[in-house]
Every structure is written in structure tokens, then in C-alpha cells.
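Here the complex is missing one protein chain, while the rest keep their positions.
A, B and C are the chain letters, set down in written order, and residue numbers restart from 1 in every chain.
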Amino acid sequence: MKKTVSLTLMLFALWLLWSGIYTFMITSFGVASVILCVWLAHRMNIVDSEGHPAHLALAHITYGPWLLWQIVLANIDVSKRVLSGNINPCWVRIKAPQKTPLGRVIYANSITLTPGTTTVQLSGDELLVHTIHREVGEDLARGAMASRVSKLEGQD
Amino acid sequence: MGGVVDILSWICIGGGLFFSLMGGIGLLRFPDFYARCHAAGITDTLGSILILSGLMLQTGIELNLARLILILLFLLFTSPVAGHAIARAAHQHGLEAQVDGEDVTDA
Amino acid sequence: MPELINIALLTFLVVISVVIIRAKDVFTAVMLSGIFSLLCAGLFTVMDAVDVAFTEAAVGAGVSTVLMLAALSMTTSQEKERPTNWGALVVAVLTGALLVYGTLDMPKYGDPAAPVHTHEQVAKRYVETSLVEIDVPNMVTSLLASYRGFDTLGETTVVLTACIGVLLLLGGRRREEDEHEGS
Partner (left out) sequence: MFVVASIGILVCMSLALVRAAKGPTVFDRILAVNNMGTKTVLLIAVLGYLTGRPDFLDLAMIYVLINFIGTFAILKFVKYGDLAQAAPPEGE
């Protein structure tokens, strides 16, 4: 029930942001469409902790900026490699230490979001990652990002 | 519009263009598909982040700012999923990567 | 300066068309036509026709790519080698020339003296009263959904019928296959 309420509020906030016009008639359309969406989501059984991970929203406040900084660093690194042509691609096989599937997905997506590393396969808790250079791969295998995501997962 | 904000926004947009260009060049220059994925990642991440932030600085506080933030969020949520899906499809299709040396493991 | 962007986008469109024609792999052609629609929509945006751009993006780049892929899954994706059909080329060039000839009579893009803008009652009435009468800020939307509501309803019905038809065709094929596998 808590999830349904927060989903409704979120959708309505989104609607208000997109609309920009707040006459009675148009706002009532917005309310109607939000209710329709929530009802459909309910029928589809997708209002659960995976489809709507509201409990992780707070944790992302610390994780987001850190990830952003990693992305900036990785971008500069890959751009240098584009210019110099200094690449040495290799595969990396690592274990995702997160407990929940959601945590592993966040980890895998964070890896992909950082240029220079792309998660190619996620089966069970094993990740197959393609990296642009051996150094990048070894850096990833040291697991700084993995422990960050584990911490994020534990904060809920 | 303050002069400082204006300059900052142009620095952002210029940087975004630079990184997008790097991504485009990498897309052409890198030797195999998996390496090109990384190049495409540059455009998807820092390129879009910087260009959209530049536009945000031009906007000021209004509804459009929220729209830009949402576009950025959508991009950041969807691009890794799409990138992973493409790479996984290629891998399952048996597309070989040009790698030398052994796999790196954490063990 | 928007002219420059228009020209660049149109150049892209021409390049993509040439690549599509030369592509032997139909799958490539389908994907390139997706980009084609996307760029078309960009062009419409530059020309201020945001509504058309919306439709082009949703239908052209989204739905029709998916439909073409669905069609492709029933055939092979390699084009058969065929001798060049000069007759078809002549017909295509002639049709294109006729269409271009037809546009010569049209008023220039954004011309304030165009008949649409100078009609005494229609345009003026819509511009002045649609906001008051309908209370929808976007004039094109308010025209389509209210004054021309029945027209739009008819169009939507046609599209819905077409969609259901396609889905039935695709679904029917799959069920047959399943039964085949099951027996």
C-alpha cells in the first residue's frame, strides 16, 4: 500500500512538471490519467520493491555524485585512448558481492555507465565485463565500486 | 542572465561537444565492436551530461529545468541498459572480441 | 542560421536514402529507415511543426520499425540478386518530378500571404476564440481534438483497426507454430 501511494504521488508530481498548465479541467485529466496508470500497474503486479525501489532513493544521494565523478574520470581516460589509440582490450570475470538481485543490477549498470567498461553478461553473481585496457580491468577487479554499491544496498 | 553563468554554460556545452566528438571518432577508429561500445558510452554519458547541463544553466529556475533534468535522468537510466543489451546480444551471438592475454579475475 | 541545419539534415537524409538503396541486407535497410524517420522528425522540429514531429517520431521511428522487423522475421533478411530495373527507375524519377512540380504552386514556407492565413473567417476565428472556447493552450491540439473531433476519431479508429489486424495476423501465425511444435 505504501508503494502504491508513493507511486501515485510520484506520477502526479511528474504530470505537474510536464503539464505547466493548471486549470481545473486539465488538472482533472491529469488526476484521471494518474489513477488509470496506477490501476494498470497494480493489475500488472509491478508495484513491488524492484519495480519501484523507493527505499534506495535516499542512498543515491551519496552514491550519485561519486558515480558521476567516476564517470568524468573514465570519460577523460577513454577520450585519451581514442586520441592515442592506446587500447588493450581484455575480459574481466568478477563476482558481484551484493546480496540482492537489485543490488547486482545497480552494480552492473554502474559498470556499464562508466565508459571503458561494459558488462556483457550477468549470470547469478558472476559478471563478465569487457574493458578497454588491462589497467582499467585490474582497477575494476580491486572492487572499489563493488563495495560502494554494497554499502548503498545495506542502507535501506 | 549573469555573465558568469553564461560563460559556465558555454564551457559545459563546448566540453560536451568535445566529448561527443571523441565518442564519434572512437566509434570510427576502434578496431572491434566491443571497443566501439566504450566509445559510444562517452557520448551517452559525459557528452549528454555536459550539453544538457549547459542548457540547464541557460534556462534558470523554471519548468524547463525540470524537463531537462528528467531527460538527463532518462538518458542515464536507459543508456547503460541499452548498451548492456547490445553487448550481451553480440556476445551470445558468438561475436569474438579482439583481446590479447588472459582474462583478469578478482580471485 | 536554421537554414544551415535544414540543409545538413536534408543532406543526411539523402545520404541515408542512398545507403538504404545500396544495402543488400534488408535488416540494415530497416534500421537505417528508423534513423531516417528520426531525422525527418528533427527536420519537422526545425520547421516548427512540433505535432507532426511527435507523430513521425512515434509512428515512423517507433511503430513502423517494429512492424517492419516483425515482417522481416517471417522472411529472409538477404535481398535476392536482381538485374537493375530501369523501368522502375524511370517511373520513380517521373513521380518524384511530378511531386516537386506540384510543390511549385504552393505558397512559400511561412509566407504570411498564403491563402490559409488570409482567409476571412476560418483562421481568424480559430486563432481568436479557440483558447476561450476549448481551453486548450496548443491551438493545433485544440483544433484536432475538438473542432475536428469526429475526423480525428475516425482516423484513430482506422489506426486501431489496422493495429488489431496486424496483431491478429502475427498472433495467428505463432499459434499455428506452437501447435505444430506441440504435436
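Observations
The rule is simple: contacts are C-beta pairs under 8 Å (C-beta built on N, C-alpha and C of every residue); 3 or more make two chains touch, one makes a residue touch a chain.
From a predicted model like this one, the values you see are computed outputs, not experimental measurements.
For chain C, the list of residues touching the undisplayed chain reads 1-2, 4-5, 8-9, 12, 15-16, 19, 25, 27-28, 31-32, 34-35, 38-39, 41-42, 45-46, 48, 50, 53-54, 57-58, 61-62, 65-66, 69-70, 72-73, 170-171, 174. Although one chain is hidden here, its contacts on chain B can still be listed: residues 10, 13, 16-17, 20-21, 23-25, 27-28, 33, 36-37, 40, 43-44, 47-48, 51-52, 54-55, 58-59, 64, 67-68, 70-71, 74-75, 78-79, 81-83, 85-86, 89-90, 92-93, 95.
By our rule, only the chains that are shown with their structure count from here on.
Averaging Cα coordinates per chain places chain A and chain C 34 Å apart. The geometric centre of chain B is 29 Å away from that of chain C, both derived from CA atoms.
Per the touch definition, chain A reaches chain C in the complex via residues 21, 23, 25-26.
Chain A makes touch with chain B in their complex at residues 14, 17-18, 20, 68, 71-72, 75, 78-79, 81-83, 85, 87-95, 108-110, 112-121, 128, 130-132, 134, 137-138, 141-143. Chain B makes touch with chain A in their complex at residues 18-19, 22-23, 25-26, 29-32, 34-35, 37-39, 41-42, 45-46, 49, 63, 66-67, 70, 76, 79-81, 83-84, 87-88, 91, 97-106.
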